[in-house]
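Pasting a structure here, questions to come.
Here the complex is missing one protein chain, while the rest keep their positions.
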């Protein structure tokens, strides 16, 4: 049965998931703008900000650093991942079992899916096992739902994003992380397509502060329940300023303008 | 042993299976004609119509919405599925185990097979395991038998459809869902080829009301025991009208004309 | 250990195996010459003829119809099969486990192997598991040994047929079904190559009555112990006449001429 | 742990392994020069010669004929094999488990590996399981180490043969069967490369009597502990003569000349 709302990674029904799986997905190059972020402790420290409801990291980072933060940070154990070195159709192999995540004290598990890839079938089968095992532990499942591969020409088109959101519902995720399709209407259709599944917008690469907050605002207004963010927080010199602003937008329903004014103050 | 007739998903030996796995197979685009259908509750409500003997949905939809409808709706848990984003030979990976379906309280399980695909061997092997496991739970097995792939030039030819029906018998399904081969004679040969297996005609995309009812009538007259229908019901503004008509055709053996007159009244 | 002779599917050390897996392998088209044969009961009835020592059918047919015939017919549960819709190198996936066959009350299990196919390795590995499991149930193993695929230019050449027979011995079958290599000398070499394994000639497509009986006669004279036959029996208007004649050839060591005279009488 | 020397298949620390897996690897064509050898009993009889320390055969042959010879012949159960019908990169699928070999009373297990083949990875993984399982039964492992495939241009070059021998050591075999690299120096390097692993020279196709004995002599002088031989024994009209000669070369350290004189006498 689908469990209750994933409150362990929420605050007032909203989620701000700080993500830091970039070391595996992109390599340390993502840490170069703020070199200290290469040390996971820096990001764990950022994750103790009140605005952050959970931190998503991979196996090795979780087992090394999480023990010191488990009282202050909720953990989404990211179960799969891939380097960007490999060529060919996208696939994201599992590098941690649900059992191991549970042993690490995770509050939820995360899984990346690439619908449309030639490897869609294997990933569907693997996700099936992950989802059913997570149900046994009563661990919420967060699905990074990213259509990609030969079959996907444009992965931010409205119908592709709505499809991504729906797949999360169909396959039994509890929360899904999707890209923003560009308009509030398209995002509203995507969140409707996801049904009871919580929809988080994906932060993506670092962008203009206000533009980023607008995207988050648009998502919430369209029925989303939050965001997953990495580089737009920890690639900034002052991640706290951005988290202060996000806190206002996400939990106090401020406009980006008001939030930035508050954050500046 | 093959169990008794799948009475849990029948009424008087006939079956009207409402199907709603389109969110996974085609994406939310199928819900656009009647946008409210993007909310699975809408379709579950439709499924409470007396004419509907069972509803087929996937894992996530079942675990989210079925608990509120389990007293009113019989559930066919659809165990596999694929997006239409992926290119290449058709294959439909499993996203739910029979055990999980049983836990959800399913009255039967459903599985899509693509005979003729290059992936036929893997699907045969997976179906084997599904079928044998379902026997242990005494759960009837509904086979979506759809020849498709490089080896299949025309998937509605009479001999291909009869082959599809026969495969259901050979592999141990209890019910099969096939396309209509175009003539009553061809459908009669297909139902004979299926032996003791119940044959349901597949509704397909939304068509003219009367034409659709004629297809159903032709199937029943040819020895079929019912239909599986999705878009021809819930893509209509007034799905109840269509279900009223179907009820007369399927359970009262009316002609389409009489049924439509009754439905109008 | 290799079990004793498979007496459960023999009579006086000879075997006449009626086979009806054509619905899966070729589709219902094989039933068109005698349309009633599309109903498996028709073939089960034929199998009650005294000349028939066992009937080979697939999972769904066995579980549906065998319960009514188990006192009169010995069952060879055919464990694998493939449609002729799929293109590409031959492979025959398993659609029934040995355990399930045992549960159905099978007297032996049957498995099709395509030596020479690019899929030979997977089939060898699967056959290994089947054979060893069958030994645990003390169920004789009948191997359809059919060299086929890119590596096989001519599958009725003497050395290919002898190889097919030898493979059955090497891999641990108890009975093998091979094509006739064309001459009695070639068949004698093949039966020698099979060692203690019983060799049955494969009936193949429907041919001239006398020619067919000659092939059977030649096989027995060459050290074979019988035949597996499908279309040459049930595609005839009068299958009983053919079975009467086969009974004389196989069990009374008559010549085809004498057998036909007896059958006519 | 590596067990003690495989004394069950040795005599005075030397091994003469009679091999007869040709029925699977090459087909009955190898038995044509001496047609009686198509009957495995003929070869089992040959294996009772005092010079033979063990006989290597496959599953079906072992389970059929070994029970009558188990007091007189030590058995190396050959666990994998392939036909020469299949095209494509070499691979040798397992057709017998170690457990089954143990049940048959085997004194050792044999496995063919094709380093350099595109299928090297699967074979390494399978050999791993075989080797570790054999250790549990305390059964010595004989590795047919045959570099072959796209990556191997010349499989009798000195460095390739030494590599083959070393692989046997690295992967945990107890005995290895390699081709002769052509010179005693090259063979000496190969036996050094194998460390504690016993090295047997492979007999190969039938050759001149004296040349064959020279090869064996050269192997022993180079640190090898014996030979595996098939066609060079049982494709001769008088296999006993060859075994008499081999007995003198292998166990009495005679020269080929002396051995042949003795064999003639």
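As written, the chain order gives the labels A, B, C and D, with residue 1 at the start of each chain.
By definition in this document, contacts are C-beta pairs under 8 Å (C-beta built on N, C-alpha and C of every residue); 3 or more make two chains touch, one makes a residue touch a chain.
All values reported here derive from a predicted model rather than from experimental measurement.
> In the intact complex, which of the depicted chains does the undisplayed chain touch?
A, D
> For the chain that's not shown, point to the residue among A:13, A:33 or A:88 touching it.
Hidden-chain contact among the options goes to A:88.
> Which of D:23, D:40 or D:147 touches the chain that is not shown?
Of all options in D:23, D:40 or D:147, contact with the hidden chain holds for D:147.
> Determine which one of D:33, D:67 or D:195 touches the chain that has been left out.
D:195
> One chain isn't shown here. Among D:132, D:221 or D:240, which residue touches it?
Hidden-chain contact among the options goes to D:132.
> For a quick check of understanding: of D:116, D:140, D:239 or D:256, which residue touches the chain that isn't displayed?
D:116
> Residues of chain A in contact with the chain that isn't shown?
Touching the chain left out of view, chain A contributes residues 21, 23-24, 27-29, 31, 35, 38-40, 58-61, 63-65, 67, 81-83, 85-88, 91, 93-97, 100, 103-104, 119.
> I need the residue numbers on chain D that touch the omitted chain, in ascending order.
Where chain D meets the chain not shown: residues 1-2, 115-118, 120-122, 124-125, 127-128, 131-132, 135, 147, 149-152, 159-160, 162-163, 165-173, 189, 192-193, 195-197.
One rule holds in what follows: only the chains that are shown with their structure count from here on.
> As a test of understanding: of all chains, whose mean C-alpha position lies farthest from that of chain B?
D
> Roughly how far apart in rotation are chain B and chain D when fitted on CA atoms, stated in degrees to the nearest 5?
Superposing chain B on chain D takes a rotation of 145 degrees, nearest 5.
> Answer with same or different: of all residue numbers used at the interface between chain B and chain C, are over half used by both copies?
Under half shared, hence different.
> Which whole number of Å gives the spacing of the CA centres of chain A and chain D?
The mean C-alpha positions of chain A and chain D differ by 58 Å.
> What's the distance between the Cα centroids of chain C and chain D, rounded to whole Å?
Going by mean C-alpha positions, chain C sits 36 Å from chain D.
> Could you check chain D for residues that touch two or more other chains and list them?
none
> Classify the inter-chain contact topology: is it line, ring, star, complete, or other?
Chain contacts: open path, no cycle.
> For each chain, which other chains does it touch, given as pairs?
A-B, B-C, C-D
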